[in-house]
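The complex appears here minus one protein chain, its other protein chains still in place.
Up next, subunit A:
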Amino acid sequence: MSLVNIDNVHKYYGDNHVLKGVDLKIKAGEVISIIGRSGSGKSTLLRCINGLESYDKGGITVDQMEVTSDEEQIRKLSKSVGMVFQSFNLFPHLTVSQNITLAPKLVRKVSAEEADTLALQVLEKVGLKDKASSYPQELSGGQQQRVAIARSLAMQPKVLLCDEITSALDPELVGDVLNVLEELAAEGMTLVLVTHEMNFARDVGDRVIFMHQGKIWESGDAKEVFAAPKTPELQKFIDAVL
């Protein structure tokens, strides 16, 4: 059974039909890149996977749990699904270490000492062990985003959702964040990435999903999709971004 099962999902914002029957199965360990024009529904799809947005029709399961936007269910899902945002969303009043340990302590009931050890582990993974006691605003954008990744990892999720997490970064800081993702992929973490980094999608991703007008317009093996787009829409999109 797949780790993530998305079955004929529809989503409306008022009259705006944003997701028009999306089907997607994601196996454990897969790295999926979602590409497509702005407004095509990529973020909405991602946010439906962890219950941040509700959907109107169809079904989603993650790790055999049904996804609903009910608070209790989201709390349960948070142990399986992590999410990283374009705008980092670190907690500015907490240190890096406190940012990371808060949820494990409250939600997974990890002891304070265990949580601190865990924080150092995940910080080491993103190369920021020496920043544990810094505040977010003392870090560069790239470092903040790596802390955000570390914060998600501390919940030990089975799948990590990333919504354009390098889009707000200065170009010279993008590489560090992508390197972290590449390492996670190599370790077997399941990743779903909405991204504009086409090279990364092609080289690190297993599968590419091209979204267009609320549908999965085209999908397939990352290298093949980029080499030989089947639809004119994808061709046009690739020509525009590459």
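The rule is short, and it goes like this: a residue touches a chain if its C-beta (ideal position, glycine included) is under 8 Å from a C-beta of that chain, and two chains touch if they have at least 3 such contacts; residues count from 1.
Going forward, contacts and distances are computed from a predicted model.
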Undisplayed chain, where the name is taken from the UniProt record, one of "Cytochrome c peroxidase", "L-lactate dehydrogenase complex protein LldF", "Cell division protein" or "Amino acid ABC transporter permease": "Amino acid ABC transporter permease"
From A:28, A:74, A:120 or A:238, residue that would touch the chain that is not displayed: A:74
Which of A:96, A:122, A:155 or A:209 contacts the chain that the document leaves out: A:155
Candidate in contact with the missing chain, chosen from A:106, A:227 or A:241: A:106
Among A:92, A:175 or A:188, residue touching the chain not depicted: A:92
Chain not shown, touching residues in subunit A: 50, 52, 71, 74-79, 81-83, 85, 87-93, 102-103, 106-107, 135, 137, 148, 151-152, 155
